[in-house]
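All protein chains but one are shown at their positions in the complex.
We call the chains A and B, going by the order they appear; numbering starts again at 1 in every chain.
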Amino acid sequence: MYDIKALYEATSVKHAVELLQAHPEAKVLAGGSDVLVQMREGKLAGKELVSIYRLDALRGVSLDADGTIRIGSLTSFSHITQSPIIRQHLNVLGEAVDMVGGPQVRNIGTIGGNTCNGVTSADSGSTLVAYDAVMQVEGPEGVRLIPIAEWYVGAGRVSLRPGELQTAILVPLQKYQGYKGHYIKYAMRNAMDIATTGCSVNVKLSADKKTIEDVRMAYGVAGPVPMRAPAAEAFAKGKPALEETIQGFGEAALGDVNPRNSWRASREFRLHLAQELSKRALRETIRLSGGVV
Amino acid sequence: MHEVQYKLVKCTINGRPVQTMVDVRASLTDMLRNDYRLTSVKKGCEVGECGACNVLIDGECFNSCIYLAVWAEGKNIRTLEGLLGPNGELSDIQQAFIDETAVQCGFCTPGFIMTAVEILETGKEYTRDELRKLLSGHLCRCTGYENIINAVENTMHKRLAAKK
Partner (left out) sequence: MSVGESIRRVDALDKVTGRAKYTDDLADKCVLVAKILHSNIAHGIVKKIDTSAAEAIEGVVKIVTCFDVPPYRFPTAGHPWSTDPHHQDVQDRVLLTQHVRFYGDDVAAVIAENEVAASQAVRAIQVEYEELPFVLDAQRAMEPDAPLLHEAYPNNILGHTNIRKGDYEAAIKEPGLIKVEGWYETPTVQHCHIENNISYAYQEGQRITVVASTQIPHIVRRIVGQALGIPWGDVRIIKPYIGGGFGNKQDALYEPLCAFLCTQVGGRCVKLDVSREETFVSNRVRHGIRSHIISYLRPDGSFAARKLECFSNQGAYASHGHGIAAKGMGAFPQLYPCDNLECDAYSVFTNRPVAGAMRGYGIPQAMFANESHIDDICRVLQMDPIEFRRKNMMPVGYVDGFSKNENYVDSLGQCIEKGKEYIDYDRKREEYAKDTGPVRRGIGMAIFWYNTAVWPISLETSSCRMVLNQDGSIQLQMGETEIGQGSDTAFAQMAAETLGIPVEQVHIISSQDTDLTPFGLGSYASRQTYVGGFAIRQTALLMKQRIQQYASEMTRVAPFDIDIVDGNILRTTDGRVLMTLGDLATEAIYSLTHSQHITSESTYQIKNNAYSFGCGFAEVEVDIPLCKVRILNIINVHDCGRLINPALAEAQVHGGMSMGIGFGMSEQLLFDEKTGKTLNDNLLDYKLSTTMDHPDLVARFVENFEPTSAYGTKSLGEPPAVPGAPALRNAILHATGVAVNTLPLNPHTLFAQFKEEGLL
């Protein structure tokens, strides 16, 4: 039995927005794997909730006419992994969210919840950042599109305004076409764990598979929010897809990250991981793209 | 006096259409255990980390402790109690848990078996490592998982062989 002050069940996105306006203190409840846990813990005890879980319109992955991948915010992790669209065009995202918790958690957890709680360790976060995803939100003033670079405001905070709700995550065609990505989740266990550090890399190789035309990398838990690694990307862009580049990429990545010391891992260890994982992830993306290293 | 918010929840549980008024604060675990006395649904952590409360909802596994009872509206829910045949026969996976000595204290058993049901109903053949991943949402302290994985794997092979 949860200490819920009042539960409001939304019947549509519009209704959800109205409920959020009418109850400004209320928290949005999607799959609940985060909010309900915090409620039991006491942090959110006694709060009002607006449940959007039953808004089936927000589930599913589709392709827009312009090739944009559209992921409904309530799509569960397991459905993302199973989606043929994701498998074909953005397989790395399906792989990344297949590392969240365990199977039951992946059935309840939603990508919207995973990005709206603003946590740095979210397994979907770094890959979405690495693909320049766009967040679609709906609120009293209508629909807004927010580039993911502007989404994360700080630890646990995202740029949602009062009354707003995230409804979809978009990945435009030019951001994924021709790219191959790889995500490494480094955790203490192989299941039921949160990332000590997560690293998502994607590359686009030249036609002859010898040059890195473009590379993007983002980390989880290398700072307060999922973050890109501009120095490492700049270093490797345009360079040959060779071991030497990979080594330099890893070293450059150290300039991009700023992990903290916590009881979960030391800053020093996380720095070490940032370097090591970036190299391994880049090597794998080159291999996936048909390069030889 | 604070007014408790109730909602009528109609759903199908173990093949039977049912309805009851639930306190909207209740988890699905609360509803299944208290209102329907389906006590195979165990409480081990109440935060979705141990898998003891796992049930099937529309064919997928969920930790019922972090699933609101009101969300069950219109859903098809299955618990361990629903696996017995019409004359009380054990299902193959229950028998396999007995035969493979996959049961010790028995507290994680219902949750594991329900995930096994989800796995087996896909009709697919999985490698042992894939089975490990599919079962990884359940913690067990007695068995080291060894015989549990054996029970699921053997049942899978038997079903696949029967299909051929």
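Criterion: contacts are C-beta pairs under 8 Å (C-beta built on N, C-alpha and C of every residue); 3 or more make two chains touch, one makes a residue touch a chain.
The shown structure was predicted, so the numbers you read here are calculated from the model rather than taken from an experiment.
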item: Contact partner of the left-out chain, one of A:S62, A:N190 or A:Q247; value: A:N190
item: Contact residue for the chain not shown (choose from B:E60, B:E73 or B:D99); value: B:D99
item: Hidden partner chain, residues of subunit A it touches; value: 1-3, 42, 45-46, 102, 186, 188-194, 196, 263-266, 268-269, 272-273, 276
item: Hidden partner chain, residues of subunit B it touches; value: 1-2, 25, 33-34, 38-40, 42-47, 49-50, 52, 79-81, 83-84, 90, 94-95, 97-99, 101-110, 113, 128, 132-133, 135-136, 138-149
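In the analysis below, only the chains that are shown with their structure count from here on.
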item: Computed distance of Cα centres, subunit B from subunit A, in Å; value: 29
item: Residue numbers on subunit A that touch subunit B, as the complex places them; value: 1-4, 6-7, 9, 29, 32-33, 36-37, 40, 51, 53-54, 78, 101-105, 107-108, 190-192
item: Subunit A-touching residues of subunit B, taken from the complex the two chains share; value: 5, 23-27, 30, 46-49, 51, 54, 60-63, 66-68, 70-71, 73, 115, 133-139
